[in-house]
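Below: one structure, written as structure tokens.
A single protein chain has been removed from this complex, and every other one stays in its place.
Chains: A, B and C, in written order; residue numbering restarts at 1 for each.
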Amino acid sequence: MGQRKLISGNHAIAEAAIRAGCRFFAGYPITPSSEIAERLAELLPQYDGIFIQMEDEIASMGAIIGASLTGKKALTATSGPGFSLKQENLGFAIMGEIPVVIVNVQRGGPSTGLPTFPGQQDLMQVRWGRHGDQEIIALVPDSIQESYEFTIKAFNLAEQYRTPVILLTDEVISQMKEQIEIPDDVEIIDREFPSVPPEEYYPFDGSKGLVPPLAPYGEGYRYHITGLAHDKTGFPSSNPKVVREQLERKLNKIRKNRDEIVDVEEFLLEDAEYAIFALGSMARVAKQVTLDLREEGIPIGLLRPLTLWPFCDKELINYAKKLKHIFVVEMNFGQIVGEVERYAGKYTKVDWYGRADGRLIPPREIKDFIKERIHEN
Amino acid sequence: MKNKFIIKINEKWCKGCNLCIEFCPKNVLELKDAKAKVVSPEDCIGCYICEYRCPDFAIEVNKVEEEVPVGSEKTNKR
Amino acid sequence: MRHEIQLVGQGGQGIRLAGAILARAFGIYDKKNIVETHLYGAAARGGLSESELVISDEEIYYVKVQNPDVLIVLSQRAYDDFSEPVKNSGVILADDFYVKNFKGDDKRLTLYPLTRIALDTTGSLIAVNVVSLGLISALYSVINVESMRKAIRDLIREKHLSKNLEAFEEGYKLGDNR
Partner (left out) sequence: MKTELAKKYLRLEKLPTLWCSGCGHGLILSSLLRALYLLNIEKDKVAMVSGIGCSGRTPGYVDVHTLHTTHGRAIPFATGIKLMKPEFYVLAVMGDGDCAAIGGNHFIHAARRNIDITAIVYNNGIYGMTGGQVSPTTPYGAYASTAPYGQLEEPFDIVELALGAGATFVARSSIDEIPKLDRLIADGIKHKGFSVIDVITICPITFGRRNKLGEDPMMNLRWVQDITVPMKKAKDMSKEELKGKWITGIFRDEDKPNLIDLYLELNKKLKHSMVDESSKEGVEDVRRQDET
């Protein structure tokens, strides 16, 4: 049994980052994520790491990419408006295939919105906030325990697939306090070192696998990284074949490994005829709704994506074929429902309930909605 | 013993900007077919200005020591 | 069994600390599942300060307070804005120094001289938080008073500890004598 602690989601993320081996944090204060920075400002120097508060979000994102290139694990944390600012350099990290972790503690939007209240309005910004084609990995915890575990997982995935990974929480999960069990053993994945000597090393060489190793600075491997389309050496290329091949590899390293990356929680689904589809803090509410409705004799379960992106299409389709009706519940005006309809819509009815006003939607409302819909059909 | 200089121009890199020609105090160079060419190497005094002024790393000036017994010619430290 | 406790007042009354003490007593010493949430940052800048706890032996899925079993109100605004959802069987404990106007005859409501006791025992208004904690520890059987004392020792600085413990005991007596 690990140590039992009573901490907030943001502090759990900060402590898990240290556990994962993170030794660099650059950020810019923004509610409701700032406690991650505050805690790391305290912890990092004790672990021979560096904390720096940069002049803005753009700089923070740039700094963690620079730090990561030296072979160290690096983190930044922000909320909606700051996440918007990070997009440019996040795109660079995707193009340059540089492992970094970005925490986005969602608040109500658009714009400055509701700084101290939760929202789930960044789901699509996480997926498509940058220009150009790309795959992104995003994990969504629904508890402090998961905030801790998913932070470590985010670092692992970043290193394993040489890509930025987003930990997507919200004001509720990040600000609340609950107990967690700090696991005694955690799996830590470190960056793969090139197996070839410097003269044979190419940072984007996909010939030996979809994820070429990234050599840390200062080890004799001198290479070039650019945001421009490039060939396997990292130098700019606009040759259509090279451009296409490189981009396809960058997409495929996630797409072809989606089974390894994607994870869902199946809550009371074995005998379910109905299901709620919800994530993050709303999934927690949905669990209460599921239990309440079960008590009333309605055979319902919950499908909860732990990995928001890549999307859990296969898992969803698998259930959609068996279910009479799927109810998507989210704290926005209709985002993830589009994806659910896209995959499950062919096989079953999909209904949506949600809103964004800075408050968790209470279980009663959702219960009433679901009962009404079941009754109608 | 008199110093002699060999000016090498890398035509692949030369963009014919004319700067070396403008700055050469002895008119050793000339522009031909949009490339710098050495026209009077014997006039070169080894000031290296052309090499320093070339934005394209296209000029290399090397000192050669002349009139020394055969078999012991030395180029400069390179 | 799910229990909901909510504390509301204004900045400077140590509301957040009181919530943290409760959370620690339940979560660490009584090994119950707890979730503590609160209004914070700019939302609380208007002077409002709030902390809410859900306590249960089972998993807590809905993390916010819906119908509190216990509501402590340390300001008029707190009473005006937060008293309505309290359960019919629940209690509203109000500070008689700040809360003067009530809606009809609210059977859930009892007034206590919390601020006065804080001033008398410690000479400081801020100790109203521990006085309140003492009071509910006496009134509400779910709370283990020993765990509360331990949590206070953990969370209150050494130099203020003895005064605060004294204030806690005064609050406890206030409930116990009833």
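The rule is simple: a contact is a pair of C-beta atoms (placed from the backbone, for glycine too) under 8 Å apart; a residue touches a chain by one contact, two chains touch by 3 or more.
Since this is a predicted model, take the numbers as computed values, not measurements.
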> Hey, which of C:L7, C:A20, C:L71 or C:V99 is the one touching the hidden chain?
Replying inline: C:A20
> Which parts of chain A are in contact with the chain that was left out?
Replying inline: 3, 5-8, 11, 23-24, 26, 35, 39, 45-46, 48-50, 52, 54-56, 58-70, 72, 74, 88-89, 92, 177, 217-220, 222-228, 235-236
>> Contact with the hidden chain only, please: which chain B residues?
In response: 12-13, 15-19, 22, 48, 51-58, 60-62, 78
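What we mean here is this: only the chains that are shown with their structure count from here on.
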> CA centre of chain B versus CA centre of chain C: separation in Å?
Replying inline: 88
> Any idea how many Å lie between the Cα centroids of chain A and chain C?
Replying inline: 36
> If you look at chain C, which of its residues touch at least two other chains?
Replying inline: none
> For chain C, which residues count as touching chain A in their complex?
Replying inline: 20, 23-24, 27-28, 33-44, 59-64, 66
>> Give the list of chain A residues in touch with chain C in this complex.
In response: 4, 6, 31-32, 115-117, 172, 175-179, 281, 284-285, 287-288, 291, 360, 362-363
